[in-house]
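Shown next, in structure tokens, is the structure this report addresses.
Missing here is one protein chain; the remaining ones are kept as they sit in the complex.
Chains: A and B, in written order; residue numbering restarts at 1 for each.
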Amino acid sequence: MQDTLATLISALLAAGLYATMSYGLALIYGVLKVINLANAGVLMLGAYVTWWMWDAFHVDPLLAPIVVLPLFFLFGIVLERVAIRRVIEQEPIVSLLLLFGVWLILQNVAYAIWTGDTRSIETPFVEATFKLGGIQLAWPRVYVFVAGALTLAVLQLFLTKTQFGRAIRAVSQDREAARLAGIDVERIYAVAFGIGIALSAFAGSLLSLLFPFGPDFGGALQLKSFCVVVLGGLDSFVGVAFGAILLSLAEAFGLRWMPASLQNLISFVLLVVVLIAFPKGIAGIIRSLRRV
Amino acid sequence: MYRLIALGVAVFGFLIFPIAAPHAEYALDVLFLMFLYGAMATSWNVLGGFSGQVSFGHAAFLGIGAYATALLAAAGWPLWATFPAGGLLAALYSLLIGPPAFRLRGPYFAIATIGIGEATRLIALNWSSLTGGASGVTLSSAPPAAVQYYVSLGLCAATVGAAAWIKRSRFGYALAAVRSDPDAAETLGVNTTIAKTQALFISAFMLGVAGGAYAMHYLYVSPDSTFGFSTSISVVIMPIIGGIGTIFGPLLGAAIFTALREQLEANPFLAKYSLDLSVFGLLLCGIVLFEPRGLLGIFDRLVRRGAARAPKDSVTQ
Partner (left out) sequence: MRHVAAALCAAAFALCAVAAPLRPTVADNGPDQIVVGAALPLTGDESRIGGFYKAAYELAVKEINDLGGLELRVYHRKIPVKLIIYDDKTDPATSRNLYERLAVQDHVDAFLGGYSTELVQAQTVVPQAHQIPYVNGGGAATEIYHRGFKTVFGVLSSIENLAYSECDFIEVMQAQGKLPKPLKMAVVWENTSHGKDFVAGLSARAKQKPKNYKIVLNEAFDLHGKDFAPLLQKVKATDANAFMSDAHLDDYITMQRQYRQAGLHHAYVTYGARGPEKAARDALGDSVNYIFAATWWNSQIPNAAVRAFDDKWAKAYPKIPQEWYAALPYETARTLFIAMTEAGSVDKVKVTEALRHIDIRDTIIPGGHIRFEADGQMVAPFVVTENLPGGKVVIVYPKSESTGSAVLPVPST
């Protein structure tokens, strides 16, 4: 019983991590209908900037988001203006390839500035643990979970309660109708992309507390993000949260009887199965159930 | 006229190179790789360029071919027999994963192939009883460098020749229709799923045979080196840079890829900063944004601009 509870809690914490990594991807896809294959690169750079501020300037990594969020928001806007804008109207594979090229360049930026050596952040917080009812938990993991939950809440509020947020939702539902309604669609694209990039970089900053990383960080995690977003329904944040929980539960309990080295296989299989069988994801299933 | 002579000289030069320059071992090695990559890029292009299905998981087929050669050679098969066997096994694998994957369109297909490539790598890594797992498989000996060179050259020529033949055939036109508008193709009577599956079958077979040549040369195959994502990426980058969907584009991309990688590997300054990533990344972005037909497209534009100017000059004179 204790054992199952420990597995459940561990899965929940992992779900928080997966969800946080995927919000940026979901936003960018929802609004621009672009698959951000450079997500891993942004994650990686978010982690590097956090580490660098800690290593060179002794800035507490928990404070890093203060710099990371605005910095990458700007980067996202610039990237959208310069490159993405030109390919939005074309078939989706074009933007996919473009962002893949961007990912390669981002990796090189990391190699050039920080070399290929593995980096990790080593502070007392990173090692800290506490006990909750007999189960030992690591502070950083709980912190990531809480940060992810807060992010979800803030995002939902932003999208439903603010003018800008509503405009974003309008564009993601029907861009022509939004244009006719007087919304500056191009501006929405830039801002949404910027927010998406900032979210991914923020996730990277959180990840730097948990794992060591190098310039190729994020590749394997990216596939899990795709799985989560597809599971969740491609354009719903609450869906992303549910998708993350589903994936982490599948992994945690699947590992009971399969070798740990096959863990990533679970997300791949889920991804392909869901893409083929349930393209609208969980949100789609719920919607169609409501109709019935 | 001059172009034909240039082509003839090039072909002749490549054919006699090992005999004319017996001590240029290193150049032979580099050319082997160039032709091998040319074959690999052309194989991918049959699916990715001709029929427009961009796959990021093609390393699965290269790996199957490489492992087939390594394992069969260890079991006593002669090397030349292992190549078609590897190709066939890779093609059969494509029949397994093709149909479900082809239910997806465009970017979703691409993402699914990333998953498929990774899953294949994980299977190879963990199915130790068959593949030796992380230890990989070692081949006991390799044919002499000159023989390897001709194998690679022949493979490249055969692959490019097959691609040329496919492109001009009815099947090629069907693939082109699938690429530009699958729904219209269906109304015209083209069974898009079957066409795509056939293209994948051929692509996988060719890449599997190339995998055999890869194993023959490197003598050691391991899950990461053959099934890895970076291998899948290189097989995508080469045709895009050279000219996706063309016959010679992938070969051009392979030549550039080989030359760049070769120069960057040993130069300590460049290697330390892995500048090859930026070069290919920038090329990829540039091509996607400005000239989707790749370098061949750029040359075509220049040639046309030159041709457009010339008659004007002669008229005013």
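Basically, contacts are C-beta pairs under 8 Å (C-beta built on N, C-alpha and C of every residue); 3 or more make two chains touch, one makes a residue touch a chain.
Not measured: the values here are computed from a predicted model.
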(request) Based on the whole complex, identify which of B:39, B:174, B:251 or B:283 touches the chain you can't see. (result) B:251
(message) For subunit B, which positions touch the chain that isn't shown here?
(response) 3-4, 6-7, 9-11, 13-14, 17, 21, 23-27, 29-31, 34, 125, 133-136, 138-142, 218-220, 222, 224-225, 242-243, 246-249, 251-252, 255-256, 258-259, 262, 265-266, 268, 271-272, 274, 296, 299-300, 303
(request) With the missing chain put back, which residues of subunit A would touch it? List them for me. (result) 3, 6-7, 10, 14, 115-118, 120, 122, 126-127, 129, 131, 136, 138, 210-214, 217, 251-252, 255, 259-261, 263
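Convention: only the chains that are shown with their structure count from here on.
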(request) Between subunit A and subunit B, tell me the centre distance in angstrom, where each centre is the average of that chain's C-alpha atoms. (result) 33
(request) Write out the stretch or stretches of subunit A touching subunit B in their complex. (result) 35, 83, 86-87, 91-94, 96-98, 100-105, 107-109, 111-112, 115-116, 215, 219-220, 223, 226, 259, 261-262, 264-265, 268-269, 271-272, 275-276, 279
(message) List the residues on subunit B that touch subunit A in their complex, please.
(response) 52, 54, 100-101, 103-104, 106-108, 110-112, 114-116, 118-119, 122-123, 125-126, 229, 240, 272-275, 277-278, 280-285, 288-289, 292
